[in-house]
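A protein chain is absent from this complex, but the other protein chains hold their places.
By letter and in written order, the chains are A, B and C; residue numbering begins at 1 in each of them.
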Amino acid sequence: MGKIRNIGMLTGGGDAPGLNAVVRAVVKTAKQYGLGVVGFLNGFGGLIKNQVRELNERDVAGILPRGGTILGTTNRDNPFCYPIVKDGKKVYVDVSDRIFENIGIQEVDALIIIGGDGSLAIGRDLHEKGLPVVGVPKTIDNDLWATEQTFGFDSAMTTATEALDKLHTTAESHHRVMVLEVMGRYAGWIALTSGIAGGADTILIPEIPYNIESIVKKINERSRQEKQFSIVVVAEGATPIGGEMVVQKRIEDSFEPVRLGGIGNVLGRQLEEVTGKETRVTVLGHLQRGGSPTPYDRILATRYGTGAVKLIMDGRFGEMVCLTGPTISSVPLKEAAGKIRQVPLDSDLIYSARMLGISMGD
Amino acid sequence: MGKIRNIGMLTGGGDAPGLNAVVRAVVKTAKQYGLGVVGFLNGFGGLIKNQVRELNERDVAGILPRGGTILGTTNRDNPFCYPIVKDGKKVYVDVSDRIFENIGIQEVDALIIIGGDGSLAIGRDLHEKGLPVVGVPKTIDNDLWATEQTFGFDSAMTTATEALDKLHTTAESHHRVMVLEVMGRYAGWIALTSGIAGGADTILIPEIPYNIESIVKKINERSRQEKQFSIVVVAEGATPIGGEMVVQKRIEDSFEPVRLGGIGNVLGRQLEEVTGKETRVTVLGHLQRGGSPTPYDRILATRYGTGAVKLIMDGRFGEMVCLTGPTISSVPLKEAAGKIRQVPLDSDLIYSARMLGISMGD
Amino acid sequence: MGKIRNIGMLTGGGDAPGLNAVVRAVVKTAKQYGLGVVGFLNGFGGLIKNQVRELNERDVAGILPRGGTILGTTNRDNPFCYPIVKDGKKVYVDVSDRIFENIGIQEVDALIIIGGDGSLAIGRDLHEKGLPVVGVPKTIDNDLWATEQTFGFDSAMTTATEALDKLHTTAESHHRVMVLEVMGRYAGWIALTSGIAGGADTILIPEIPYNIESIVKKINERSRQEKQFSIVVVAEGATPIGGEMVVQKRIEDSFEPVRLGGIGNVLGRQLEEVTGKETRVTVLGHLQRGGSPTPYDRILATRYGTGAVKLIMDGRFGEMVCLTGPTISSVPLKEAAGKIRQVPLDSDLIYSARMLGISMGD
Partner (left out) sequence: MGKIRNIGMLTGGGDAPGLNAVVRAVVKTAKQYGLGVVGFLNGFGGLIKNQVRELNERDVAGILPRGGTILGTTNRDNPFCYPIVKDGKKVYVDVSDRIFENIGIQEVDALIIIGGDGSLAIGRDLHEKGLPVVGVPKTIDNDLWATEQTFGFDSAMTTATEALDKLHTTAESHHRVMVLEVMGRYAGWIALTSGIAGGADTILIPEIPYNIESIVKKINERSRQEKQFSIVVVAEGATPIGGEMVVQKRIEDSFEPVRLGGIGNVLGRQLEEVTGKETRVTVLGHLQRGGSPTPYDRILATRYGTGAVKLIMDGRFGEMVCLTGPTISSVPLKEAAGKIRQVPLDSDLIYSARMLGISMGD
């Protein structure tokens, strides 16, 4: 492989606090190596349509503490399955060849893909097709295989904990059951950690199917101890024993139905009926994706950004930066993408929760 | 009137940040005057059922920065209209005489009622019936007549602004329309102030019926200026021109239906359909009622608490403390209770909003 | 007076949260009236040296929640007393004529001066010399005459309260006396409000000369009540009875000596010696000037910005916007500048503090 002239970069998937910190670290590190940086706009869309923004140090000044991504992002625009209209019908085609063209036009010799499982899987496939890709793991859900932590998670978990701190005082004053629905479709990291940090009484996660009677039992047990309120944290992907996930598949381009009938509201209604206690539900939603990243996430995102450029300088394409203990290392994309990391049932986090007397709903 | 032996106190209505600060100030001020303080528990319920907690300085140590109320609160238990079961049917009766009995038993010679419009109206009626009452105005909505500000409002508005700060970055990254529904059934104070502070593009308040086309026009105008996102703040009581409030009356003791089909979700769906832009809705709900009060609210609540004891010492029963300019003063309960304070249409807040280019939906 | 073409604007004096919010509101409001805006850089320096930056809506996008000022600011560069080197010596001359020249060059027909007492006094003098000036009151100290509140104060007071919340827990754990020195050379607004909000035991303000024995008495009284810690908030301008202000006059261009031997450290040493209790001092310093403005300050600053443009459109030069009760109004600069607003000794804030059992050091 020849010398690197420019690094290309895109941010894909849902928003997460720390994206701008990665972007900034990549630009600054690239400069130390004398490289230019080209940002492709709006996820894979910009890579397909050749929409770019040249990035120099001035562009990334002041963005470290800011949420969001100056490159824009989207959940759509998979280059291997891209919607076009043909004969009046929408069909999905492989447009990945355009990407090779576009990085040629932009004189880009290495591409950094910052994204979650979906984006990294596309990155893996592009690499297998010959594109010099390195990955940076991002998801507020923390459910990516092959890294101990993704950036964005600490911020989302902090937002959820702050919400619990607020709900706690009002639950106590009103003797209410308060249900907080947090993100986590396939893994319960946000629910479990914010639940422990926010002093929840019950935590429901996708890894442990719940029994409504357990939750009711916990609420009643607290009543007998003269604690006339309960805090229930529920991951959006939590399911009753033998039941199915309440989260409805979002119909493409339609208004999100999830918020109207998600697990939080279903559960809240059930608990109010069974316990007779006033119950209130809060769906935290997109608040978990936004805002200034926590210092932890700023640092992790920064290390990932410099680490990704280092992978490029070392010619280690097809790899993704990851966190192993206190150290940034890397792992092949083909091992990392496409696998979900759930909370292990023997995790000391779950042990701690149970020892605190928290019901896990089972 | 004879000498005061003990002051009684209760907190009524919805939770609001700063309740504990009032409670603490009352107890500490009473002590300076050598008086005892008796807290009636859970709003008017404790006053009717003679459920009390004696309050001394040790009980209020450390509660200043804490949300909620150590006395408990509830929206129910109107002594003039109290539900009892008679002949197998629920009927509503006047049990206000019991209150006079109970304050006698507790040797209470003056009662401080900390509450919103409903609680203060009950206080007014009890005073007219002979009870030595003084009031402290509380509501996160800031919609009480006769005071320039209620405690709890600054905290609620701050929570809403922080939510907007978070939604802003993610709206911008995703090119989305973000709708935030905040509290304010009859007045738009939270929506208007948080909308200005959080950089909203459209603010909808009950005082100004909205035209959906105005909102769409604003979104499209921004698109033409290459701002591919919009932030819409909507008070729960906002209504379309010629329409009715979407907020459904809560059926007693049933699960709150409001959250499922409130104005936020209705509006979000409409905007997504008309503009074709991805739209996301966040209903802030009870997060606005909880958490540590802002310094502003801690101070205002404290001044109200000491002011209420001063009213008692001056024998000025039937009055309510209020804020007039930079000063704590008072106003008769019969002038204050039962009247809503909306945002004046000629307010410089609305003028400022319009000058910033914010659409008010009209 | 003819038609306004462009508005000039500068930010002067010490940094304060909300400066950018004023700048943004001026630019956006001016645009509604079809006017251009020219920012003079770095306080009066830019006005004297004709250093400018044209300001349009793009320049002020995203600055609302950011501390600081995009125009730069400084405490120096008084045009009536400007240092130049003449015959090898530094002499001070009146260079105010240059300002008239420069606003002519920039086609500026009205000048908004955003600043504290010093900047507003210069504004008053420039107006008397014929310059069409309007003022916007800024100071974190809240000590400006003729307005009930300056922007920046709520943010500074919030920073001080957050510091007290932190010191509280550690004072309690360690049984220590904790002294917090906050800003306020001539007025005790920050000390008094943050002290009340942060649960201080003693508050020392410039308005009330203190007696060291009173403070010691308070600490010992708490010890007898088994409260083995005390929190003392002291304004930098607080003085002992019969004593002088410890704050040393900063020698021009030399390293600030204030921080090394300010009242906080003097007092801390004294209290440790007399009480024998471990005492720790924190000097909050510049942390009070920076950071994202509170929602309250964002709103007040925004209203001041639109109000200042309105004064210009109404031809009311020589006036300053101010807050009167809940309303933005205005007052002549010649009445406002040059007068300090101290905490009135009969203020209900001081009454509240005393009723809470807080020692005011007298």
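Rule of thumb we're sticking to: contacts are C-beta pairs under 8 Å (C-beta built on N, C-alpha and C of every residue); 3 or more make two chains touch, one makes a residue touch a chain.
Computed from a predicted model, the values in this text were never measured in an experiment.
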- [ ] For the chain that is not shown, enumerate the shown chains it touches in the whole assembly.
- [x] A, C
- [ ] Have a look at C:Lys31, C:Arg124 or C:Arg289 and name the one touching the chain we're not showing.
- [x] C:Arg289
Task: Residue of A:Ile212, A:Ile299 or A:Val331 in touch with the missing chain, whole complex considered - done: A:Ile299
Task: Which residue of A:Asp154, A:Glu181 or A:Glu272 touches the chain not shown here - done: A:Asp154
TODO: In the full complex, which bits of subunit A touch the chain not displayed? Write them out.
DONE: 25, 28-29, 31-32, 64-65, 148-149, 154, 157-158, 161, 165, 193-194, 196-199, 294-296, 298-299, 302-303, 306-307, 309-310, 324-328, 348-349, 351-352, 354-357
Open item on the list: To test your reading of the contact rule: which positions on subunit C touch the chain that is missing from view?
Closed with: 11, 15, 19, 42, 66-69, 72-74, 159, 162-163, 165-170, 172-175, 178, 254-256, 259-261, 265, 268-269, 272-273, 279-283, 285-287, 289-292
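The criterion applied here is as follows: only the chains that are shown with their structure count from here on.
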- [ ] Return the chain label for which the distance between chain Cα mean and whole-protein Cα mean is smallest.
- [x] B
Task: Numbering shared by both copies at the subunit C-subunit B contact, with half separating same from different - done: same
Open item on the list: Please tell me the distance, in whole Å, between the geometric centres of subunit A and subunit B computed from their C-alpha atoms.
Closed with: 35
Open item on the list: Measuring centre to centre with CA averages, how many angstrom lie between subunit B and subunit C?
Closed with: 31
Open item on the list: I need the residues of subunit C touching at least two other chains; which ones are they?
Closed with: none
